[in-house]
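Missing here is one protein chain; the remaining ones are kept as they sit in the complex.
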Amino acid sequence: MHDIQVFAQEVFASQPFSRFIGAELTESGPDHAELTLIIQDHHKQQHGFVHGGVISYLADNAITFAGGLALGGNALTAEFKINYLRPGVGTKLIARAQARSAGKRMAICQCEIYTVDGDSPKLCALAQGTVVPAG
Amino acid sequence: MHDIQVFAQEVFASQPFSRFIGAELTESGPDHAELTLIIQDHHKQQHGFVHGGVISYLADNAITFAGGLALGGNALTAEFKINYLRPGVGTKLIARAQARSAGKRMAICQCEIYTVDGDSPKLCALAQGTVVPAG
Amino acid sequence: MHDIQVFAQEVFASQPFSRFIGAELTESGPDHAELTLIIQDHHKQQHGFVHGGVISYLADNAITFAGGLALGGNALTAEFKINYLRPGVGTKLIARAQARSAGKRMAICQCEIYTVDGDSPKLCALAQGTVVPAG
Partner (left out) sequence: MHDIQVFAQEVFASQPFSRFIGAELTESGPDHAELTLIIQDHHKQQHGFVHGGVISYLADNAITFAGGLALGGNALTAEFKINYLRPGVGTKLIARAQARSAGKRMAICQCEIYTVDGDSPKLCALAQGTVVPAG
């Protein structure tokens, strides 16, 4: 693993909310990051689907890490937008974010969130946002 | 309390993720809803601020309830966008969402999220999204 | 008029596309801007309503000016989001944007677009976006 990926894992491990919700940083690279969440009952809303807030957390955080990796350091999501495409069901959610451009002052990232239930991941949500260097 | 507000409280109470994260539906009306969250350590990210994913959950869910109240029944947030304005610090977060228009097939809502620390609430994030009837 | 408002008018007057489309900067202040467009047939889409692209131009540009005024100089809209609430009809469109926060590196603005037809302006679209200093 490259230094920046080790750094990403350390940052992720130091996020109390990510531990509380139970997410993991399962993949990272120079301009992308993947988060995985094993779906549990406490992640759900009133209809038994994963709450949109859980999916938006995954989008927000995957975008932060993809952008931070592209920018080369600590970073914050400044804004993002998410469209929910289908209910969050199944055994786990995977959020894959990628920086589509990165300059000195910001990176623009897209994120695809998939539900996994058996073999075939299904696209569950799409997000797009801006990451800026922290501090 | 009107029937639709009682209904909103029942729906909120049946959201496992809202209980898990510790939010409350503290106010509702024919086209608006307010959620409150007492900030705890497990809501934070690596810098000690409230995680963006917590704030985006509040935006998503406050928008769902404001839109559902305006539409008159069970509803889903179809999409939203959020801008983070300042770090989430203090003792609690308050999210106030309002439907700005509502038709048969959708309601458009805006949401302001405030941090409270002592006396003066400070604007922390702004969100805007679309709510559609469920099912 | 304050210097910054004179500057805003000069910048607006030097935008070829704003002249081409026929918009005017009808109001400005330390953190807000208003654009007005007299609706003409060439602004319309296939159903006789104002094209969404015209409304999104007004949102983009009103946000740029509100953010630039708040930031105190030349500025660019980095991103924005728009929801269309009702068809663009009537005699003119008015876009009012306001900076809700402004720091060194960005301003976050909201914009309301109204249709005017006779007396009562009607809310036609809502937008929210980020403005950054130019250059």
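Letters are used for the chains, namely A, B and C, taken in the order the chains are written, and counting of residues starts over at 1 for each.
The rule is short, and it goes like this: a residue touches a chain if its C-beta (ideal position, glycine included) is under 8 Å from a C-beta of that chain, and two chains touch if they have at least 3 such contacts.
These numbers were taken from a predicted model, which means no experiment stands behind them.
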* Please identify, in ascending order, the residues of subunit C that touch the omitted chain? -> 11, 14-21, 41-47, 50-54, 56-61, 64, 76-84, 134
* subunit A residues that touch the omitted chain in the full complex -> 81, 83, 85-86, 100-101, 108, 110, 123, 126, 128-130
* Asked: Contacts of subunit B with the missing chain: which residues?
  -> 78-79, 81, 105-106, 108, 130, 132
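Convention: only the chains that are shown with their structure count from here on.
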* **Type of subunit B:subunit C copy interface by residue overlap (half), same or different** => same
* Asked: Distance-wise, how many Å sit between the C-alpha centres of subunit A and subunit C, to the nearest whole number?
  -> 33
* Structure fact -> In whole angstrom, the CA-centroid distance of subunit B from subunit C equals 28
* Structure fact -> Within subunit B, the set of residues that touch 2 or more other chains is 81, 83
